[in-house]
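What follows is part of the complex, with its chains left where they were.
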Amino acid sequence: MRLLFLGDMVGRAGRNVVVERLPGLVERWRLDFVVVNGENAAGGFGITEEIVQQTLDAGADVITTGNHAFDQKEALVFAARQDRFLRPVNYPPGTPGRGAFLYPARNGARVLVVNAMGRVFMDQLDDPFAAIDRELAACPLGEQADAVLIDFHAEATSEKQAFAAYVDGRATVVVGTHTHVPTSDHRILPGGTAYQSDAGMCGDYESVLGMEKDEPIRRFVTKIPSARFAPAMGPPTLCGLAVDVDERTGLAVMVAPVRLGGVLSESWPQAWEPA
Amino acid sequence: MRLLFLGDMVGRAGRNVVVERLPGLVERWRLDFVVVNGENAAGGFGITEEIVQQTLDAGADVITTGNHAFDQKEALVFAARQDRFLRPVNYPPGTPGRGAFLYPARNGARVLVVNAMGRVFMDQLDDPFAAIDRELAACPLGEQADAVLIDFHAEATSEKQAFAAYVDGRATVVVGTHTHVPTSDHRILPGGTAYQSDAGMCGDYESVLGMEKDEPIRRFVTKIPSARFAPAMGPPTLCGLAVDVDERTGLAVMVAPVRLGGVLSESWPQAWEPA
């Protein structure tokens, strides 16, 4: 069973590369399940329902988010009805929408997707370690769930590594998001969980976090905002993680970074290429 | 001209992999200049003068550091006399030691090495953007310096990317450290500066930042310290960045991640392998 996760789509460039590339990849790699983080899809800040739909149409099964989940106010409304849209599970009780859900994959498997958020250098949310325990207890891998994919949206590598080790053996894959830079520490942890500290973003890397460089640099230098942030529109990179799942155990048997297009060195799961 | 940078050596495992591997690499790859970040070399916290010497003996030309520079109190003393030891340049005036210096490479070139520290989610230091302007004005690439290597020790990818774009064309390479996780965004920026957001660490990745996992996980879960941190002692990975320099311009013509040994997928500069 083949899972693909794509990191934070940033602005139009990020959306374009997903819409243009994903349908072909679904077919070429015979993907069973695709998750895309969409927290920066709308001009860098949040996501609209229209973009949610476009992304699903392109082949995504689920959209995850993070600290920008509700930047577009309409998300407070559509979160309730769009059950393929997830916001971090450790937002306070009563937050619109859901943070974890069980979805059917193309191969008929049941995939639990959890979107959790770290707290180090981030918002003051409830404990993601306690939250993941609850979700995995309610829907354990190998019982109600045939695969478990966790998007852990966090800043600090310490929290990401600790979180992954904490759930190792209880999830198919823990993939980090939020830094918008892919890491090269992809591997299968001792317990069988695939891991990469950050998936990177889908967007233009000739940028600062996918946004045009001038204003971020100016803010670092002057400490005073002088313009709005705007998404960078250069050639985008599709970034994410490919995971092959042992259908017997639900654990990972292969993990490979995906980087296609744009200014980064390319990478993809060679084993998935058709002969 | 060939430069090698190695990320934060963590504890004995990190030291071992550097001491065992570096001499062979210097020879095999005919390295002209080697910089190693040593801020976590002594049990995870700082570095002793003895370790500085061992690392130089293994082939390093310069040791850079970061927020842990002075964790070992003896560094406040030896920083003054060990001119191959750098601490971040943007510490307050009066801080022992230096943050930038011009060194001779094996090929006779003069290499400016600058160790700067970011401020986002970090200590309250002076402005690294202003600091790098001063250092590069005092010793510009192509004039007093034949190559410029900057170790930018920082947490946030936004600050790292902005900093790199800010110096693009004025340095040979900007390489990030501090997160202890290698990124896969290595590339040559439009102005000719090689860049990777983080070099990763030299140490055991079956860990949290190179330290044994149990205590970090327990702290995330309980929010209360219950033991000291201890370096992880499993099979270590050597992590860093290889940069080939155009001797005419001092800019980069090739950049490749280095990951050797341990649990990460391996990578090295193929072009440097002897035929």
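Just so it is clear, A and B label the chains in written order, and each chain counts residues from 1 on its own.
To be clear about the criterion, contacts are C-beta pairs under 8 Å (C-beta built on N, C-alpha and C of every residue); 3 or more make two chains touch, one makes a residue touch a chain.
These figures come from a predicted structure and were not determined experimentally.
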{"item": "Homomeric complex, total chain copies (2 given)", "value": "4"}
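Note that in this section only the chains that are shown with their structure count from here on.
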{"item": "Chain centre separation (subunit A, subunit B; CA means) in Å", "value": "29"}
{"item": "Complex contacts: residues of subunit A adjacent to subunit B", "value": "121, 127, 129-130, 155-159, 161-163, 165-166, 179-187, 190, 197-198, 200, 205-209, 213, 216-217, 220-221, 257, 259, 263-265, 267"}
